[in-house]
Every structure is written in C-alpha cells, then in structure tokens.
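Could you have a look at this structure, given as structure tokens, before my questions?
Only a single protein chain was left out; the remaining protein chains are all shown in position.
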Amino acid sequence: MKKVYGSGIREACTYLGQNYLTVDSSIVDDVLQAYRDDEGFDYLVDLTAVHYSKREGTQFDVVYILYSFAKNTRVRLKTQIADGAALPTAVKIWPTANWLEREVFDMFGIRFEGHPDMKRILLPDDWKGHPLRKEYGILQQDTEWVHINLGIESAQ
Amino acid sequence: MKVATLLRKIFLIDLLKGLRVTFKYQHPKEIYTEQYPLERPVIAERYRGLPRMNVNPETGETLCISCDLCAKACPEHLIVVESERDPVTKRKVLKNYTFDVSRCMFCGLCEEACSTDALELSQDYEIALYGRENLILDLKRLESGPDTTEYTR
Amino acid sequence: MKDTMLETNRDFYGEEWGEHGPTVLDASELILNMGPQHPSTHGVLRVILKLDGEKVLGTECVIGYLHRGVEKIGENRTYTQFAPYVDRMDYVAAVSNGLGYCQAVETLINVEAPPRAQYIRVILAELQRIASHQVWLGTHALDIGAMTPLFYTFRDREEILKVFEKYCGARLTTHAFRIGGCQYDTYEGFEKEVKKLCDFMEPKFGEYEELLTTNRIWVERTKGVGILNGDDCKALGVTGPVLRAAGVKWDLRKAQPYAAYSKMDFEIPTGENGDTYDRYMVRIKELHQSLRIVRQAVDTLPDGPIMAKVPKVLKPPVGEIYHSIEAPKGELGYFIVSDGSLQPYRMRIRPPSFVNLQALDKMVRGMLVADVVAVIGTLDIVLGEVDR
Partner (left out) sequence: MFNQLTGYLSNTTQTPGEAANYTWALIYILIVFAGVSGFVILMNWGERKLLAHFQIRLGPMRVGPHGLLQPIADAVKLLTKEDIIPDGADKTIFWMAPVWVVLTGFTTLIVVPFGPTHAVTDMNIGILYMLGISSLGVLGIIMAGWASNSHYPLLGSLRSSAQMVSYEVAMGLAIVSAIMMTSFTAGWDGAGTLSMVKIVEAQKLQGTWFIFKFFPLGFIAFAIFAIALIAETNRAPFDLPEAESELVAGFHTEYSGLRWSLFMLAEYAGMFAVSSIAATLWLGGWLRPFPNWLAGPTWDLAFAVFPGVLVILVGVAAFYNAAKMPKLAALKPQTIGLWVLGAIVLLLGVFLASPPVAHRISDIEWFVLKVGLFMYLYVWYRATFPRYRFDQLMKVGWKVLLPIALGVLIVTGIVGLTPDLAAWAKGAR
C-alpha cells in the first residue's frame, strides 16, 4: 500500500481504519501521478486544506483524498506547505481538481502552479482575505467591498 | 415487435398516454391545493414552531430554573437568560428571558436541553410579523403565546 | 463587480466587449449571460455562454451567490450545534446531509448508533432520496418544457414531507438525527403509514413514466444530450446517478455500506450511454429501489434503544476522519479534523453538486442553448450545496 519514495514520505499510518500518508510538498506531484497510474486511484474525491496557524514554518496541510474504483479503498495524502508557497496543480492528473483547487485558493490563499484559471470561485473576485484561515474571524468581512458593491454598511 | 413500435409511433400512442394522464387529473376532486386561510393544515404533534415558556398551571409561576442550558445549546446564541440569586433561598430566580426568533432556525436543540419542560417549541406556525424587532420575544410574550391572528379577507 | 468580472475574463469575452457592454454586434460570437436570475438555473447559478448562433462554444460557471460560509461556521460551533446547519446545504435532501454528518462524527468518536436508529435512518434517508428525486424530476421536466410533472411530483413529495413532519417536527430542514442515534423514536402508526406511503407512491411513479418515458419529445430532447462516459465521470469526480448512468455500477451504499444498508437487498440501476435520458431512467429506477429498501427496513425494524451512549459534552480525541455517504446527488463527504476541543478544528464538506457541476462545460460544448438547460437540470444541482 505504502510506497517508498525516499525521504519524501514522512509518515504513513492508519487512523480509525482510514489510511493516510504524509509526503513532502516537493514530490507531491510525482506521488499523485504514481497513485493514479500505478495504483489505480482514478478518482480524486476531495482536495482541501487545513490551516494550522500555530505551527511554525509550514502552516498549511493540503489534503488529497483519493479513491480507487477497482480496489474500493480510499487513501488520504497530506502535504505541508508554508504560507505564500505554491503547490503544483493536480488538474492535469484529475480534471476534478480544477474547482477544488480554486476553492482552496479562495478560502486559504494557497496558490497552485500551472492551474489553468487560478481565481476565486465562491467569493467575489476582488474580495480581500481568505476566510478559512484561522486568523479570519467568523464575523469578519471585507467591509470595503461590501460598501462599494452592495451599498450597505454591513452584510450581517 | 418492430411493427408494433412503428404503429405506436404513427398513432402517437406515446403522446396520447400522456394526454390521458393529464385529462384524468382534471377532475375537481383531484385538486390538491389548500385554500390556506380557510383550510388550515393539520400540524403534527412534534412540530417545531414558535417557542413558548410554560408556566405551572396551578401557581402560574414559571417552570424555568434559569439553568442557562438552552442558551448554551443554541447554535445561534440567540437566547439570553437573565437571572439573579434570591438572597433568602439561594436559588436562581428568572428575571427576564429573551428569545430572538428572527435568527432562530427551529432546530429544537434548546427544547431538548431544557431539563424542566419550561421551554417548548409550540405548534404555532403563523409567526410573520411586521418588523424584525417584534420577533425578539421577552418572557411575557413567550409565556402568553403569540397574538392570535384573525383572517378577515 | 461586473467590471472586474469582465477584466478577469478578458480572453473569454474577447476584446470587443468593452466597458459598457457589447457596442459592436459581432456576427460570429454571442456572449449570453444565463443567470443568476434565470428561470432554469435552479437557484442563483450564473452560466456565461459563448454562443455561435445557438450553438454553445464554451461555458463558464460563476458560483458563490449563495455562499454562507458553512465550513467556517462549522469551526465555530460545537459538534452538536453544527448538525442543523448541514440541513441547509442541500435543502431538498436535508435528511441525507444530517445522516452523513452524524455518521462522520460517530466515526470520529468511535461510537456506533444502535440498530433501531440505523434502521430509522435508512428509512428516512431513502424517503428523502425519493423526495429529492421527485424535486429533480419535476424541475428537470419543467426545464424541458413539461409543466405538469412538477405539480404531480410535488404533490407526492408532500406525503413524504408529512411523514417527516410527524417524525421530527419539520418538513424541509429536518434535523432528524443526532450524533449517536436519533432524537425521536417513531411515532405511533409509523410503520403502517410508511407502508401505506409506499403503496401510494408506486403507481405515481408509473404516471411520471407515462407522461415522459416514451413521449417522443422527451426522448428526442434527452437522448444523446450531454453525454458523459464512465472515464470522463471518474476523471471529473462525478458521482451519483450521473456516474451510474454512464455504466459504472458504483454506489456507496453497496461499496462501503453505512447505517443498515448492508442488511438491505437492493440493486444499483445503471445506464449505458451516459446521456440525459439514461440519467432520467437511472433515477426513475432508483425511486423504485428506494421504495424497496424502505419496505424492507420497515418490515425488519428492530426494537431497542435509539441512542447510543454519547457524552453530553462531546470532545472527540485528536485526529481526523473522512466519511462519505451516498446522497441523492452523489458522494457527500465530511472531512473533520479534531484538535480535542469542543469544536471541530476543520470541517470540510465535499458536496456532490459542486463537483458534478464542473462537468457542465464538457457536457454542453457543441450543444444548443436548449440543451444547456436540460443538462443543468440533469446534473441535479442544488445551489445551496454548490456554494455552501
């Protein structure tokens, strides 16, 4: 199940019956490609991120959830990157990643290199801030944007 | 088989079948519409509607013991329980209780949290009012129930 | 906002689309803004169509008009408190959302709901699937121009909603399940009523079919429209009836059974061509299969408690889990990261509609405007779930 990829693989374990694998951000592309081609994980279930604001250096966990129709198993692939760093895109491996990566960019501000259309998806294009980061409060909003575009003081 | 399909196609059987269904439903007894203010729907017993504070039917005192569990359970934090400690009995006494129905999503978590059956989501569903501020209910309105609405055209 | 839209989509719109809209009427290409206020984009979806006459050259979806930040809310509510919010994502299938969420949290805290609760969950979730498919059928038919099925399906769905109301007190945003089981036990006469409901439903499905299945207009409008084959589906992550219509026999209820589905006997209907007609047929067959499951579950409904032992204050251990269920629209997944506190550290929801909507562009390229409407309908999207 777990493949040896040199020192890139940090951790591979099972929690509550669910397998996951932590890899270095530099080899994420190769591992994903290998998973699809060699292991038959032909379905990218989800692509998301988690923000660990208290962690030094690599603040973000980007999570890929893969599924194989043939084996009926799911695997989670995690990689850690720093704020402002970019990851290679997975669009060329699974087209699904297109909107999912856009959503991650929208919500966390993580860029994906080589993505065909890297822009916000759920929020307005010129919105400031990335709401799912931990420092972004739940009542916080881009007041300036709301004021200009909606003509009201607050959307709440 | 082939001929049958062809014949069916020529004689528009597929279309006539659909026409029959709609024709059948023309009968006035099939009408499903409820003439709302005249006919009122039957509300299920468990329906979660406008909140109500129950009082002890004998003494008229509130059943609320100001435990604050409902306020803690509420996902929208819209319940405010104001209480003070009675200097004599050392028990919490309810001073005021506000329930902001304008933000309520009627999930029923407060009702479940209540340990004395004081707070209850009643079966009143006609809760539209003029103005949001009228939807913030205080203890008095929660106990007296909603103002009954009469429909006269 | 409009201007910035144009700015970022300069290459999509072409240069002649200036600041004030199309001053030059280009004879070769037409940009058509479908939505966000449009009768058949099922809410507030905005599709920008690039047309040649009526032929679609390309599309771009603009979503987010209904974004409410459900994931952020999830990080700021306790596990119990978040449950009613998930009902509001896919609001035509609230029970399924709640089921998925409760299952996910139960996996996280390693608790299993008692059998009776599992069965009740299955019954309600399948009734909800029927209701959701009925809403889909009605609106889809309306998109294609048949008005009447909408009213028939909504009438029949009403009976299901009545059962929901009696069971849990709400019709649409039910909040039917709690973590660890169900809050409510069945009411008196529940089994009888559900069985009666099944008997009532069966002939109604026949009526929908009489109105549509063989109708030549319906067949012409749907056959060969919006084809998506199995490989495309997998690559685009499309799940649910859309995937099954492409011939892939995959259903999470069978592949990774949850609740009491492992004890149920049912089939997975599949299509062959992956066109709109097949998707219609798959969903119609699913209606029958759902009835079958409901009947079985009601017949074998076990006695016992409905709530497992779950602490009043829910504090899951540190860890993360992904759990998904087969919602009426496809795979609905919850990825929950717990840091050991009262609230989830990260609450990711994998909505089927969001991922399925991505396939729109591939499905409508080269088709006509009328097909765009049919394809949006056949994808069965709910904008509450797309935008969350």
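The letters A, B and C name the chains in turn, as written, and every chain counts its residues from 1.
One rule holds in what follows: a residue touches a chain if its C-beta (ideal position, glycine included) is under 8 Å from a C-beta of that chain, and two chains touch if they have at least 3 such contacts.
Being a predicted model, the structure only gives us computed values, none of them experimental.
> If the full complex is used, which shown chains touch the chain that is missing here?
Taken over the complete structure, the missing chain's partners among displayed chains are B, C.
> Consider the whole complex, including the chain that is not shown, and state which of C:66, C:113 or C:212 touches that chain.
Touching the chain that is not displayed is residue C:212.
> Which residue, C:117, C:146, C:182 or C:297, contacts the hidden chain when the whole complex is considered?
The missing chain is touched by C:146.
> For chain C, enumerate the residues touching the unshown chain of the complex.
The missing chain touches chain C at positions 21, 30-33, 38-40, 54, 141-148, 150-152, 155, 211-212, 215, 217-218, 220-221, 368-373.
> Since one chain isn't shown, list which residues of chain B touch it in the complete complex.
15, 18-19, 21-23, 25-26, 28, 30-33, 35, 37-38, 151-153
Throughout what follows, only the chains that are shown with their structure count from here on.
> For the protein chains shown, what form does their contact graph take: line, ring, star, complete or other?
Chain contacts: open path, no cycle.
> Can you name the chain that lies farthest from chain B, using the mean of each chain's Cα atoms as its centre?
Looking at centroid distances, A is the chain farthest away.
> Based only on mean CA positions, could you tell me how far chain A sits from chain B in angstrom?
40
> Could you put a whole-Å number on the gap between the CA centroids of chain B and chain C?
Centres of chain B and chain C (C-alpha means) sit 25 Å apart.
> Quick check on the complex: what are the chain B residues that touch chain C?
Chain B reaches chain C through residues 9, 13-15, 17-18, 20-22, 25, 32, 43-48, 73-75, 105-109, 112, 121.
> Would you mind writing out the residues of chain C in touch with chain B in their complex?
Interface residues on the chain C side: 77, 80-85, 88, 148, 151-152, 155, 158, 162, 165-170, 173, 175, 183-184, 187, 207, 210-212, 214-217.
> What does chain A use to touch chain C in their complex?
It comes out as residues 15-16, 18, 20, 42-46, 48, 50-51, 63, 65, 69, 72, 74, 76, 94-96, 98-100, 103, 107, 119-126, 131-132, 136, 138, 149.
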